[in-house]
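Below you will find the structure I want to go over with you.
A protein chain is absent from this complex, but the other protein chains hold their places.
This part shows subunit A:
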Amino acid sequence: MVFAWKAAGLTYNRFLAVSARAVRRSLKEEKRLVAERRGEMDLRFAKWEDGKQGDVKHLAQANTAANAASSS
């Protein structure tokens, strides 16, 4: 059995994040505002090589890009 999201190159965590976002967005207004704060993510990351820090990138964008790359 191959899942559709797996075929599209998403990881399981990414799949969960997307579905959780969809559920949160379909809530009623006042509940939605509280719930959406739980889904916020504003992290930056950097890859290291030979003891040197590389460029600092936004995690959300990098993850989307990585998923897009693995699906094609």
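We adopt the following convention: a residue touches a chain if its C-beta (ideal position, glycine included) is under 8 Å from a C-beta of that chain, and two chains touch if they have at least 3 such contacts; residues count from 1.
Operating definition for what follows: contacts and distances are computed from a predicted model.
Its UniProt record calls the unshown chain "ATP synthase subunit gamma", which is the correct pick from "mannose-1-phosphate guanylyltransferase", "ATP synthase subunit gamma", "Elongator complex protein 4" or "Pentacotripeptide-repeat region of PRORP domain-containing protein". In the complete complex, the hidden chain is touched by one of A:4, A:22 or A:41, namely A:41. Within subunit A, the residues in touch with the undisplayed chain are 1-2, 11-14, 16-17, 20, 37-48, 50-53, 56, 59-60, 62-63, 66.
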